[in-house]
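Encoded as structure tokens, the structure appears first; notes follow it.
Other chains of the complex are left out, but the ones given are in their true place.
Every chain is named by a letter (A and B) in the order it is written, and numbering of its residues begins at 1.
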Amino acid sequence: MSNTFGTLFRITTFGESHGPGIGVILDGCPAGLAVEAADIQAALDRRRPGQSDLTTPRKEADQVEIQSGIFGGYTTGTPISLYIRNQDQASHDYSHIEHAYRPSHADYTYDQKYGRRDYRGGGRSSARETAARVAAGAIADKLLAQYGIVVRSYVSQVGAIAVPVGYEQLDLNLIDSNTVRCPHPETAERMTDLIRQVRDRHDTVGGLVTGVVTGVPAGLGEPVFDKLHAELGRAMLSINAVKGFEYGSGFAGTLLFGSEHNDAFYTDEAGAVRTRTNHSGGIQGGISNGQDIYFRVAFKPVATILQPQQTLNDQNEEIMLAGRGRHDPCVLPRAVPIVDAMTSLVLADMLLRARANKVK
Amino acid sequence: MSNTFGTLFRITTFGESHGPGIGVILDGCPAGLAVEAADIQAALDRRRPGQSDLTTPRKEADQVEIQSGIFGGYTTGTPISLYIRNQDQASHDYSHIEHAYRPSHADYTYDQKYGRRDYRGGGRSSARETAARVAAGAIADKLLAQYGIVVRSYVSQVGAIAVPVGYEQLDLNLIDSNTVRCPHPETAERMTDLIRQVRDRHDTVGGLVTGVVTGVPAGLGEPVFDKLHAELGRAMLSINAVKGFEYGSGFAGTLLFGSEHNDAFYTDEAGAVRTRTNHSGGIQGGISNGQDIYFRVAFKPVATILQPQQTLNDQNEEIMLAGRGRHDPCVLPRAVPIVDAMTSLVLADMLLRARANKVK
């Protein structure tokens, strides 16, 4: 069941990097939601390899097929099956890693856990699995749209190059105005240069994605263990290469005193309840308070580098191994739609769960 | 079900801060584990209020009662019910917050979600709930001991005062040698001074807890969504006042290049598989690789401060409100046993789940 995520709005993904294909079953999507393949394809195209010179040049059309659950243009309440065939499948030679353990990859741990593994392109441990999440996330996003909830994320740091201002000072409509998906144009250019340099010296670089959710009504999130930020954190940490998660004031908030950190409540002109600061990140006691939700996700540099590295084979013999083929020098640009998808999936689930909070 | 945590080794907690008591049902603990009330009490005593001048002077004996699941000194495989009566219960006047929303507390969000709340001492949103987790964690810890797995955590930062070295350069046996639970004596003293200053000016301060798990066999953790670090992150983020989680190289790792970040495999003298560095934090692809697991948890400063603050009442009228009674100026020292407990609960669950990985 470790391949299932969500309680009421629930996905189960399957597929290996170089098997016939990957896919997802979305169970629990309410009936009556208008969904077209084009909605899903648009999300997949943002994650697709080969979309720019900053990503792997590998070609995958990532065409989605809807196999069930949608009839006459609307969801029917039955499981929605989305399938993406692997095109780039047969074409490679993976014999060099059949018996080798790539450093900081999952080859060794899968072998230890299962006694065998599909070694082709990382098999199940490949980030290709996230395409299935993005497909399902597009449907979650359509559900959230019915409630005015908007989910967006962007690249806020690559290596040491960071956006100098907070999300509220950015025009998030600019996220897709450049290939690195950073809505701060000058910073986006510097990030792009860095990624190209790193790529050219056969190395990789990490960074941060910032997520922002607006229009969230107060009351989403289930205490005690399924706090809204705990589910968001788990969702982000389940994405390949993620090493950390923080929301609201996050790690920096530990440097403030309580008198500085507390968010004072007030009512705005419209009589709406607001807070003067938002160190809480829109979540108090694990439940949304109606303010913006924001968080940051740390991605490590991609483990596959086109340089020789010392490692072991499955006989525990020391060998030298270098990555081959076409890989991303930086996952951040393609990570944005994945962060969007996981955020939407968590919120859609919490939206449905909240319907059981009161007697009527 | 949001009050349940774990898949096979599973806890459900209940109780409010000032109701009759709090407790936990542990379902799924294997039969044949020797457990005494004293084992559980020892863990509770580390979390107990009034244990030092750095914590709330509130008096709670936190005596645990075993109501089921243990017979003749051993677990029987049936649910283990642990109950802790609230002693300090009736004694307070909470009328000042019956209709007021304390800044950065869960009063407002609970009202929005449920339409009502037990306002006495925060009710269900009080960190008192974590005593139930600590009680169950003590049993998880006994299970892990059967496998040589050792879970420890300590206070690594308070405000801006941080332990200057990594966990591997510390003697973790010194954690309980001081009341702040920092195994670096000089730093512990400076942390203690800071907490006292903050307390005396009626303010609060946050910080970091570092968790370390040794003796973990390779193969624990369930891809894709239930990655070991994702479950640890979710567990930590479910603890009151936590704002962030990172494991291994964490956020700092985003500043390294892939060629610097990758952990090279080698075999030690004993022929065991090791990595030369451990930026992976003992987890690769969501599965333990046999190296030490370590992570950091960010705690915000306690929201209850004994100073007047501007806020709203449940009529949305602006009011001034000051905390009353006895509160912790810094939760870090008492957070250590909670982090220990949640870590042990995650590992015990993963230990049992891993038994289903192979055909035989």
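Quick note on the criterion: a contact is a pair of C-beta atoms (placed from the backbone, for glycine too) under 8 Å apart; a residue touches a chain by one contact, two chains touch by 3 or more.
If you're wondering where the values come from, they're calculated on a predicted model, not measured in any experiment.
Taking the whole complex of the structure file rather than the 2 chains in place, the copy count of the single sequence reaches 4.
Everything below uses one rule, namely that only the chains that are shown with their structure count from here on.
The angle needed to superpose chain A on chain B by their Cα atoms is 180 degrees, rounded to the nearest 5. A separation of 26 Å divides the Cα centre of chain A from that of chain B. Per the touch definition, chain B reaches chain A in the complex via residues 1-5, 7, 13, 101, 103-106, 108-110, 112-115, 124-125, 129, 157, 159-160, 198, 203-208, 218-219, 221-227, 229-231, 233-234, 237-238, 243-251, 253-267, 271, 273, 275, 279-281, 283-290, 298-305, 307, 309-312, 316, 318, 353-354, 357-358.
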